[in-house]
Every structure is written in structure tokens, then in C-alpha cells.
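Working notes, structure below.
Note that one protein chain is taken out, while the other chains of the complex remain in position.
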Amino acid sequence: MSDSVSTGSAGSALPPEFHDIAKRVNNWGRWGAEDEIGTLNLITDEVVREAAATIRTGRRVPLALPLREDGVQTGLIPGRINPLHTMVQINQELFGPGTVATSDDAVTMGLQAATHWDALTHASHSGKIYNGRPADTITAHTGARFSGIDKVPHLVSRGVLLDVARTKGVDRLPADHAVTPEDLEQAEEFAGVTVRAGDIVLVRTGQIQTYLVGDKHAYAYPSPGLSIRTPEWFHARDVAAVANDTLTFEIFPPETENLWLPVHALHLVEMGMLQGQNWNLEKLSTACAEVSRYSFLLSAMPEPFIGGTGTPVAPVAVL
Amino acid sequence: MSDSVSTGSAGSALPPEFHDIAKRVNNWGRWGAEDEIGTLNLITDEVVREAAATIRTGRRVPLALPLREDGVQTGLIPGRINPLHTMVQINQELFGPGTVATSDDAVTMGLQAATHWDALTHASHSGKIYNGRPADTITAHTGARFSGIDKVPHLVSRGVLLDVARTKGVDRLPADHAVTPEDLEQAEEFAGVTVRAGDIVLVRTGQIQTYLVGDKHAYAYPSPGLSIRTPEWFHARDVAAVANDTLTFEIFPPETENLWLPVHALHLVEMGMLQGQNWNLEKLSTACAEVSRYSFLLSAMPEPFIGGTGTPVAPVAVL
Amino acid sequence: MSDSVSTGSAGSALPPEFHDIAKRVNNWGRWGAEDEIGTLNLITDEVVREAAATIRTGRRVPLALPLREDGVQTGLIPGRINPLHTMVQINQELFGPGTVATSDDAVTMGLQAATHWDALTHASHSGKIYNGRPADTITAHTGARFSGIDKVPHLVSRGVLLDVARTKGVDRLPADHAVTPEDLEQAEEFAGVTVRAGDIVLVRTGQIQTYLVGDKHAYAYPSPGLSIRTPEWFHARDVAAVANDTLTFEIFPPETENLWLPVHALHLVEMGMLQGQNWNLEKLSTACAEVSRYSFLLSAMPEPFIGGTGTPVAPVAVL
Partner (left out) sequence: MSDSVSTGSAGSALPPEFHDIAKRVNNWGRWGAEDEIGTLNLITDEVVREAAATIRTGRRVPLALPLREDGVQTGLIPGRINPLHTMVQINQELFGPGTVATSDDAVTMGLQAATHWDALTHASHSGKIYNGRPADTITAHTGARFSGIDKVPHLVSRGVLLDVARTKGVDRLPADHAVTPEDLEQAEEFAGVTVRAGDIVLVRTGQIQTYLVGDKHAYAYPSPGLSIRTPEWFHARDVAAVANDTLTFEIFPPETENLWLPVHALHLVEMGMLQGQNWNLEKLSTACAEVSRYSFLLSAMPEPFIGGTGTPVAPVAVL
């Protein structure tokens, strides 16, 4: 397929640069050898109580893109299809003429196609997934036997919007902008909030505006996104999960030639930290700016697909 | 199909009994001729602030069944298939040998197959959907043009568990038990809570236990469920949405011969009130009983399928 | 969707020009009021015996495009998705370690997505389908209750290749070339064959070469295809079915402004004659030219989807 990322790229083993960071952020064994949810362990009841305490107005801001056939996928990632919504019943009087009628529908979609969470098992490297388990525990038969999205019981915590674009006074970051720890700290300062253990951090680049105005190819890549330097920052702050408003999550093409998807590997495999992509943070940006508050209760429950390596999610911020 | 509900049933126009109740609970025009979300209008910022104030421990209780091929559907409802989860990539080194590998998956499922919300357009009668629009605005091409699930921007409110089974001191209600307004008030008293405008009411029958122990046919029907008398009670209280732990939502077979799905028609079409089915309320029942509190913040965000007449949902109660 | 055919086109009732031809080619009632297969009635045992007699070498030429995610669909036709092939088992030792392993797969696809037959019910006009039945007998619940693809018991007959491109000495016809009855007769003469009752006629334009070299947008349209004048020719010859090597089958954009898909309506609705699209006739063209014979036994069995308004097909010519 001519615009596929899977062809024409030279393979390459992971460089020392990667392994150095990996050692510093690795969480394997931190929550026991049996653990399957990684940094979500950091979301304690107390964190949630404090998240609840951030609610002042009761305003709710949804963060999911509509699920539609004309979604963000372009064919770039083989097999990741946009939602195909079909009707299986339309006003069907199942019990006879004149009775109450019902309509039913069905969908086929890639679990990572729209606004989604990557499960920890979405990435592997060197034959391993999070917590050192063998990658071949993911099979067609069972999906992810360990650390599938079904192992996440719930996902509610304090959310913090680090609005990098607004902090920098731009609508959206340039396509070649790798978001750095310094950018995150600048956004923290702008927001007047300190990221702490158990938080879900939302990093806004503004990139999703390109999709919203109809240019899904421009949205896909080149794209701003997280720098390979950010996992250490999230690790230091004991962040529970990170999501942003891009397709690729990390800057793409990558910062280092032939080092593809390093942030995926560091977050998902080494740290055991969930990532979210294609989150629409535009209205949240406006809402937070209006009240000059950038922390809120965030509910972003995965759909519990048994063995899923990802899930669509309809997150909501309650301010 | 031998065990289908669609064959062998005599049709029948809706009786005066139905139309009498319909008149009393009808909300058409209440929120304007353009309205597409009905009683969700009752969830105000203030309601959500009060919902937030119910959070004491920060404990989160998920209410969705796992999404799996061996789900609750039995073939009874044509076209409503259990989730089929398949892998499209397994540890695929898209960028060459030795690079970071990714796994991707896809799903095909009925939108009403598992723990779900019915959109207002899931039911119609006499050629009409909610707010008096023509039922034929639902098409294969667009799905529900009006009052599709995508029109629900967010769904967070105060949740109230009316634990009818626990109130009556039984594990689960008998299959022929129609839950009445008196049952709901008894459960309110037991819970020490008063249902009020904007609440999402969860009615526990215990019926889902039959599925949880492996008997999905027993779960399907006969099933306890809401009586045709309950819509008036929900209407009087200005409830925003109702969900329970059964496949059929209302008692099935119905209370009145040849009056099929009257509660669906009253809630969805007449009142414009969302309904949820197959919610697993077992752990929530225990959690509420432990702290003797039956109200909480409930987040139950629909997946925003354009034109969808339903949606899987992964609700979470925060206590 | 920006490149969709469904937007921006002015609607328009069917003009007298259309209705005049419709009257002349109409077959309603010709095979009885109960008939659901139209011109396929013309394929008698005798026709098939004669088809068998055309086999000289035993050479088989397949006519289907490979079924793949990167197929001919571009998103132009909403909901008509290319095949998504996924694995549900890979070398799974279902009976325990060391036992025989099996692999299983699943597909989601539009029935008209690749090389296919349109069922007679693929088109309707003025509220009618073939044989005068109401178009609303096609529902989401049952699909096409009448004249679905499942009603075609078998599809084997004499095939005749009318190689219009080769006859004209070009690789492929220009995009604005409407294939006329005169073109068909010229190709008949070139082929040394006379089309007769019960034949399946394959009309080669060469257009599919654009897809085969990777330009699926050029393949889609503008496209050469059948002229509105050809249905009368097929009707006069009592042809059983017609297929060609284009996406749109008929010339597109159409010959008459605002008269969209007239050939579809004439063939499927008026005549009750099956049409095939996206047939790869390139190798067949070569094979026929090599032996200077353009008739053969053609087997093009529909997959018997109950209520289907189309079907993928893997046709084979036996020379």
C-alpha cells in the first residue's frame, strides 16, 4: 500500500540511548510480579477524593471525536479501520404489525481507530511486554492474556491539562515540535498547577485542529508530539496516564533516525503507563482558560474488551 | 430461527391503557421542538456539583460486563451479536526487525449487545420517535438523523441505587416480578435517599447473577424488570435516565398480553428518557451496603457513534 | 465526506427519455408474477450444454480481483468498505500442547466492494424493484425479501467476451467513452461470435488497468462504461447477465445531465438482469486473443447471502 508506514523503512535494533532511559523509568516489579496495570496503581482513593474536590461549576466537557466512517484513519496503519456503523433493524415491529418497533445497529472498528487508550500491551520490544512478560502471550486466540485493557477496572482520577499550545501563545504547535519536559513545566506554571502522583496528564498541541477542518492526512503526520525526553518527567512525577490530541502521540517522524516509537515503548512497556491518542482537547482548552483552572475530575473508562490491546474511550472532564 | 422472538407472535395495536399513560408522561416539546436529548436536559451543572459532593471515600465501582464473544446475547434478538474481537497486528515490527513492535485489534459487535444505553431512537411507535419526529428519519444510510446517541454530549450525574432485591431481602427477584413504584419507594426508604430531578436511577433486580454463573438463557427471559407503572413514577421525579441489570429492562414476558415493550415506548419515545441494560450492579450493591450510602457520582459516557441507536457503555460509580 | 458522491448533487426526477426505454425493455411479468430472478430464466439446460461444448483446451482463467484492505474502494460510496481480513486463531493448539494446530480468520466487507454481482434489488426507482414489487420490501431486518442474491440458485452459462478495447486497438477506452450497441456489434464481429439468449456478456473497457497499476482514484471515475443505449441491445439479444471491468459499470459521469445510474435502473429494475462490476478481464482478453475464441463456459456463482443485494464473486472462464 503506497502510503503505508510498513514498507520501505530500514529495520534497526534499539540504540543505547533508548536502553539508558529505559533503565531509569522501568517499573517492572514495582507493584509485584503479578501486576498488570502499572502506573494505574498510583490512582488511590485519596487521589480520587482530591479530584472530586476540584469540581467547582459542575460543567462537563467531553473529549472524544465522533465515531464515524470518515474518521481520522487514512489507511496509514494497516488494519486500523474507521468505524463502520450499520443498521441491523430499523423500526422493526418484532412482535407484529402495530406493536412497538425497535432499531438496532452494529459496528466494526479498530480499537485504536478513534479517541482511544492504548493498553499496555499495544507495544512490545525485545520480545517483552510490561512487567517482563513474554510478548508472545498476545495471541489471535486470546488477545492479550496479560495487561489487556480488560484488566483496567476503572479510570477516574484528577486530570490536568498542560496546554502547551496556549502557553506558547499559538493555535497549534508546528509539525516538527517535540514537546519537552521544559514545555510541560512551562505549561504547569501557566496553569498554576503542579502535576503529582496519580494524575492523568492531558497534553494539548492543537494538532487535532487539522482533522477538525477536514485534512486528515495533515493530521496524521508530520505531527508534533511528545519528545523521547518526556517519559522521565512523567516517571519523576508518578503520573498515572497521559493522553494528547495527535494520531501518533509522540513526535513523528521521530527525533532520532531509525528510532521509531520510543515513547510508546518507554511508557507502555517500561513504565506500564497507559497512553491516549486522538483526544479532542479544543473545548477543554477554552473551558479551562475561561476559569483559569486546569485541573478537574477526569473519567475515561475503557470498554472492557477481553484481551484488548486498546479501547475506544469517551472521556469527560468535570470542572 | 427457532428461539427468535420475532416469529409466532401475534401483532396487536397499542391498547388504550398504553395511550393513557403515554399522555401523562409525554415530554414532547417540553425542551423545545428542536430538542434531541429529552430528560438529559434535567442534568444541570448544579445537579453535577451535588453529585460531586456525594463522593466520600473515592472508591470507584465499575458496572460494565466484560466484552467477549461469550457475552449475554443468545441469538434471541436477530442481529444483536456479541463482540467478536480479532487481532489485526500482533507484535508487528512495522518499522523493521528489532524495532518497537505494536499490536492492534478490531471488533464487530451489536451496539446493544452488552452493557449499553438505548438511544432515544432505539424505539418508535405509531411511526414516531421522541419529540414527535417521524420514525423514518432513521435510515441505513445515516442511522438516526435525530436523537442518535451522538447527540448526547456527556452523561455524568448523581446516581442512585434502588436495590430492590436487597430491600426485599432476596438475592434476586423472581422471574415474574414486575418492579412497581411501591417497590422503588420501599428501596428509596431502605437506601435513605430521595430520588430527585436529574438523577440517574439504577434499579437492581439481581437477575444478572444468572448470567454471571453461566446460564445466559435463564438470564434472557423470563426476567423480572420494570412494570408499565414505573414510567409515571420516573416522570413524577424528573429522573434523567434509568438502568438495570436485566437483558429486557422491563418485565418479560410483559404484564399485559400482546402489549410488548410498553416501558421502552414510554421511556424512549414519550418521555425522551435514556435506558440502560445489562448493567452489573452486584459489586455496587455490596459497596453501597457496606457504607449504607446509595447515592454517588455516576459517569456513564456513551461512545459517540454518529447516528447510533445505542452504545456500549462502561459506567463507573464513584462513592 | 469531501469526496462523496452523495453531496452537492441536485436531485431530479427521471426524465421521459428514461421512461421510454424502460417501457421497451421491461420484463415484469414475463416469467410470472412470482418470479425473482429475471433474465436468469433464460439460462436453460440447453444453453449450458452448449456452453460446455465451447470448452476446447481446458484452460481456466479467473476473473476476480484479490480481496484485500487496499482494494478498489476509495470511500466514494459510503459504507462500501474494502475487505478487512483478521485472524481469530493462529496455529492454535485447541486440544492441548503438541496437538494439531489450526488457524481461522474472519472478514468484514461490503458485498459490492470488490469483484461482485449486483442483485436485482441493488437498484430501485419510483418505489419499485424488479417485477413491480415495492422497494420497501428491502429492510434492515431481512435485507431483500424478494430478489435477494440468495434467490439465484446457480450462475453457469456460456460467457462471451466483447473486447471493445481490443477491437478498437487500444489498451483501454478513454474515460469519456460510452460503450454503445455499435461498439458491441463491432466487438462481436471481431470475436466471430453472435451473442444469443442466455449468454453472459463480459464487456472489456480496459479501465481496470488503472487500478492494477495503483491508481484507484483514476479507476473510480471518470470512467468509461455502458451507454444508456445498451440495455435495449441486451434486451433484444435476451442476454442473461452482463459484467465489466469498471467500478461504476455505466459511463460516469452519465451521458445525460442529472440522469444518474440509468443503466442500473434499466438492467436491474426493468429487465431483471444481473450486472457485474470490477471484473478483471485482462488475462481473459489475452487468453481469448491467443486462441481467437471469445466464447467459453463461465461459472460465476453468487455467495448465497440471505437477503443480499449483492455478492462477491470469483468468476472463472473455462476455454
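Which chain is which? They are A, B and C, in the order written, and residues in each are numbered from 1.
One rule holds for everything that comes next: contacts are C-beta pairs under 8 Å (C-beta built on N, C-alpha and C of every residue); 3 or more make two chains touch, one makes a residue touch a chain.
Given the structure is predicted, the values throughout are model-derived calculations rather than measurements.
Chemist: Tell me which residue among C:25, C:42 or C:156 touches the hidden chain in the full complex.
Modeler: C:156
Chemist: Can you say which of A:73, A:86, A:147 or A:167 touches the chain missing from this structure?
Modeler: Touches the omitted chain: A:86.
Chemist: Just one of A:106, A:144, A:178 or A:301 touches the chain that is missing; which is it?
Modeler: If we include the chain that is not displayed, A:106 is the one touching it.
Chemist: Under the stated touch rule, tell me which residues of chain B contact the chain that is not displayed.
Modeler: 1-2, 69-70, 75, 78-79, 81, 84, 86-90, 92, 103, 108, 139-141, 214
Chemist: What does the interface between chain C and the hidden chain look like in terms of residue numbers?
Modeler: 5-6, 9-14, 44-49, 51-52, 55-62, 64-68, 77-81, 83, 85-112, 121-125, 135-136, 138-140, 143-144, 150, 153-156, 258, 260-262, 264-265, 297, 299, 301-310, 312, 314-316, 318
Chemist: Tell me which stretches of chain A touch the chain missing from the display.
Modeler: The missing chain touches chain A at positions 6, 78-79, 84, 86-88, 90, 106, 108, 140-141.
The working rule: only the chains that are shown with their structure count from here on.
Chemist: Would you mind pulling out the distance in Å between where the CA atoms of chain A average out and where those of chain B do?
Modeler: For chain A versus chain B, the centre distance works out to 27 Å.
Chemist: For chain A and chain C, what's the span in angstrom between their mean Cα positions?
Modeler: Result: the chain centres lie 44 Å from each other.
Chemist: On chain A, where are the residues touching two or more other chains?
Modeler: 78-79, 81, 86-90, 92, 103, 108, 139-140
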